[in-house]
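A protein chain is absent from this complex, but the other protein chains hold their places.
Now for chain A:
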């Protein structure tokens, strides 16, 4: 008999399973109730990730399913407005739109569109919005801000007010933001330091600036630490350094060639020309985005270049035949033969030797000291500084501007073997970042040349002299993507002299 009891119990368990709403609706309900996954999970005795899985398509079974269904029923009863009527059309659309882009999800409850702010029934890549542009009504400026703000998450303080404004107008608020958001980002650190310095010196700008410049290096290191919180890679500050990166004497240099451009066009085109000396803004700041080796450099020999690694390479540079119109990408090198170059120079040479440009032969790589690399190591750091710089320019805040400038320039120049910054001992990074700045300048020269300007001089990190209407090619301004004019002067031979024209 007991056998049959067990079978009866089993049959009872097999019976009809509790109905569950669609996965999106489950999430919607939970978010409307402002419950976190963890709260729900605790109540049901499962892990938060399991709740997440239920909300993205998986179905719970048996007892847990019944409990979950009970919870969702209760929530649905509380939030009947909108949800119940919209649930059915949402189902239809789900089936109809199956073949459409799977990033588009239909919403049970309408959420404010990120573009216009009026209720929208769909969510694309996580943002509620109208699928048909015609539905998107012109918006108030406050609601138009969020997508722009979402792109620049580095400054949460400025981001907070515009997103808070539309939240008030929402009928049933779908919390798209995390519950605990960090209010003080790395960008805020700079502003706070400047304000504190100004307060300390009672508004004496010169004194405050002097104090700030003095502490720029430790502050940059603190900002770096701040931006690496929760990051994937650790900053390895004191790796073993190969001898080629060590200074030979205390005042001497190491063996790395940074490919600093120092080039002036030998012959100008005939006639007199108006030459504009352009200045690249924040060259070293932009150069912080480069492929930096993460760990200890490892030695390899051979010709192959691994794109996922970065470091220094011993190469024989290719011959350069365009010296009359463009600078040599390896700079003004007097000695022939192999030389140690850094990653950006090598990548520049490989790029120029590629099919797109085909300006030279590929370089020959003999030896390399490389390590696994990432371009994003200093990215947050760079963005924090860039944002602070942009804000300072917009507000005409000289103190912050100078402070930011001192931070990044001193950070780069002391990250090697410097007694002013012992926290970081990466001469390889220092060379790579500098070379990146030079390579960036070189690419700007090439761009100018390709657009029909005459490049007259490429010098140092940020100086580019051109003849012609450069406004077509570069935008003028103070941002890091823009250029400013340093000087304009006239050069060349007078028209009375016809000789150069005949020679050419």
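Points worth noting:
Keep this in mind: a contact is a pair of C-beta atoms (placed from the backbone, for glycine too) under 8 Å apart; a residue touches a chain by one contact, two chains touch by 3 or more; residues count from 1.
The rule is short, and it goes like this: contacts and distances are computed from a predicted model.
Its UniProt record calls the unshown chain "Transcriptional regulator", which is the correct pick from "ABC transporter domain-containing protein", "ABC-2 type transport system permease protein", "Rod shape-determining protein MreD" or "Transcriptional regulator".
The residue from A:238, A:272 or A:486 that touches the chain not shown here is A:238. When the full complex is taken into account, the listed residue touching the unshown chain is A:295, out of A:45, A:271, A:295 or A:452.
Within the complete assembly, A:425 is the residue of A:284, A:340, A:425 or A:470 that touches the hidden chain.
On the side of chain A, the interface with the absent chain consists of residues 234, 236-240, 249-250, 295-296, 298, 419, 422-423, 425, using the contact rule stated above.
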